[in-house]
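Omission of a single protein chain aside, the complex is shown with its protein chains in their original locations.
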């Protein structure tokens, strides 16, 4: 048991570190660019040097690297402040689906531009009536000649307004059972009839959109998998989702609350002197360490060519409520002044307030706490599903709030 | 808003207090008696003076008092140390069922002896395969002339070995749906064919029994309600159960842990000086106060002749896990010596150890935490039942662990 | 045993509920949260007309002379409605300080105005982060002149006068400062709950008068906080019930996997636990209200008990309400944000959970030593 790279990993790390050290965009280069331009500049630079999407095959614009090399590259890149990526969903979820289900010509056509950052992709699965029950989607596609005509609404689509392409699942036969009447497509997001409206969140951000479709036409050639096979294709996308959504990233953690407690006085002495504060901090430290070392165990599995299990759902299930409680606790430490949410006036530029307001979203996006617990019980512990009343009957006959 | 009795209540309280003050058994009177004899002595004395089962009609041995008078009498009696009652289930659960479902002759025959403590009654509902799912009981009764012949096993019967009578629910038709094939009886516990085995608990006690039946005959005249109506009759019994099972009584509470923390040193100072200890104690105090004042609100409802709601399930749902956590915490305060469980050596004669071992039972007996939460969600908040796969099909076709 | 509100008090509650349903739907909360106004002036005017600001003010000062039980009823209903008005600052804090420690002149100057709603008061204690104790205090009052900076001050930009904690030669002292004078600067600050306004108040040689005894400010505030804590707790319990109701209604109507999410144990038990917390908190508020209304010696314990329970109940109900709603609950468009924001404001406005847990144990120790 050690923390050292294998020799091959060590060599790869040196190579990656060297390239990164010489190629990280300078402030001057980024000056005057918006966040999309910055992300594209950095992605293109990596692509040109063979450091983009390194696990992809070379013919699709990647490097043919393995999983642990990806981890190493990410670790090394993480040592720098680089432009925020806008390609996570496209490269992390859409691309694996395309590579598994699209034909070779299509992949040759679309993948390199996705790897290079020229094109941004988004994912259109959720619908207002869906939520945790993703397969309950109702939006229809109707065959018309060589096209499918699409009407309806998708929701929770990140980056829809700056995306070039999207993947989506539609109901092509409402009289089939729920999971069998679905079909999967990709489409040009600039197609006529698409209207995008940002969703304002309680945290103040607007990372997601509603996307309205009016008689949008998708060529049948852009169908992935057979008609009616959409759920199976969607599972390819979703299996890649869990890996890419973390516990909410950045945000409040042990370090920030420990520092706050060390620098905030309660009754004339730093809060960190208070045994109650210490005990809470200890618990959070222990949780964070547990998550970190669980990650190390997963990386070891990757390094050995094994596939880490759905144990990774733990990260989100533990991390998201922890962030909420820690943020709430930090505001309490600040006492009355915790209410102030102002970049200039608040501790850490409002990190604690921002996390208090954002963390309810962490507990929902990418699978609620409750869904995560189901997943662990079912896929890890092998416990049976809850009783399903929506199986084996036509989708149109499944009870809904309207019925 | 005040804590005063109404004038009528105050008068009743004085009368009850006066009688109690003059009639509480003395140590000399109890000397040499076992706990059953002591309980019977005190019950008989109350009965003779008209203070037994005071809410019952006079012709059944009671006093015709109302609910708040019962509370007042219990409060006044609670000021003394009196022999532990062994009549709770008989008087609290069996009697209301008899009064609702037996005929007048039967009630005249059996109720006075139950009120006077001459007879002890027990309740035989649960079976090994039952648990939370009480109606899943399998034990059969088969009609034979004017009798029913009973074979099988009941479990969790308190006081079976010193009971004179019992009530029980049996399956008389396994081909009817679960709740419709049951019939309710009362029986003489000295009937031939009954064998009683105490169940040893992890807490060391043996408050419950298994009761085995071999060709036990019950006269049809001792059937309560119609054949197949047993579940309805059982609900009468069960509605009276919730009221009589508390949060585990006695046991560990704020006072005992506060005292322990005040008298136990951690790092050379009393544990109560530790802010972490204070915070936990505060939370427990707040919970206990909340339960106490919720009780006051229920009593006010009683005093006004209203019926307190199933909100009372709160007491058990909050109280039982709280006792477990408090006992566990108290053992931690004692550090290594917390492990010692000895009447002479342990603080409070082993109260904390005994509660640590008994509290898992509090969380189960009379409805598990999970069932209590279901009850609150369904009966108080009006949320729907979970999906039921055991409704409307013959009992014999309901899936079981054997199938 | 009569541990219940009277018939008249329950009638007041019905009236208050009807009034707030009409005049304070969540759309009003939203318009303050989302707009430029610092409070709902229209609602405030009507609340004043209902006489709510005058509830416990004695009749000799044009008040209604009612008890704290009536004020508790109003507090709970305002909490349920998540009302965007400076009621707590003006009524539970500023008015209470005047009643407890104001001179005859101060009382006759201000109480009739507070009763009539022609003046709004606020309390200014905090000077930045952490709890404010005597020794850290930098604001100073000297010869009737106040200098210092107070931030945040709830409703500081709305109020006509502030009760300010400042250092005098005798020690920490509460003083009354009219905010309509030169020497007072006021800037709104951005907060987590913009449905209630907050300001930074700066004083430069502002005219101020001592309230109560000079140097006894902390003792005065301690007793005021105990009184206010009960009323805050009622607001919190009201809000917690609103959050629970929202969650329950949504769960009954929202379907997943072919059935209402209200049929899933994960949701049922979540809401059952919220109900339990709310019920225990409410029962503790009953005792708090009784202690406040009767000036009982149990008030310090009763107040801390009610406040701790109410803080915990409101946090749990408001966060799990969003969780029950799923993604929709996280959108600006939905109302779930209102109780979630307000729960935190009320939780830290007069001392946080840990502060009150500590007060509770101290009060119990004192009680048992006696």
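All chains are identified by letter, namely A, B and C, in their written order; residue positions are counted from 1 within each chain.
Heads up, the rule we're going with is that a residue touches a chain if its C-beta (ideal position, glycine included) is under 8 Å from a C-beta of that chain, and two chains touch if they have at least 3 such contacts.
Predicted model, so just to flag it, every value in this text is computed and none were measured.
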Considering the complete assembly, the absent chain touches shown chains A, B, C
Residue of A:1, A:28 or A:307 in touch with the missing chain, whole complex considered = A:1
Contacting the left-out chain in the complete assembly, out of B:176, B:227, B:266 or B:375 = B:266
Where A:33, A:99, A:134 or A:314 are the choices, the one touching the absent chain is A:314
Sort through B:24, B:71, B:176 or B:398 and give me the one touching the missing partner chain.
-> B:398
For chain A, residues in touch with the removed chain = 1-6, 9, 68, 258, 272, 275, 278-279, 281-283, 285-287, 289-294, 296-297, 299-301, 303-304, 311, 314, 317-318, 370, 373-374, 376-378, 380-387
For chain C, which residues touch the unseen chain?
-> 264-266, 269
Extract the touching residues of chain B with respect to the undisplayed chain.
-> 126, 128-129, 131-133, 136, 155-156, 199-203, 264-268, 271, 274, 276-277, 324, 328, 331-342, 345, 347, 353, 356-357, 360-361, 363-365, 368-370, 373, 386, 388-390, 398-401
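By definition in this document, only the chains that are shown with their structure count from here on.
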Between chain B and chain C, tell me the centre distance in angstrom, where each centre is the average of that chain's C-alpha atoms.
-> 42
What parts of chain C, by residue number, touch at least two of the other chains?
-> 259-260, 264, 267, 354, 357
So chain B residues touching two or more other chains come to 275, 278-279, 386-387
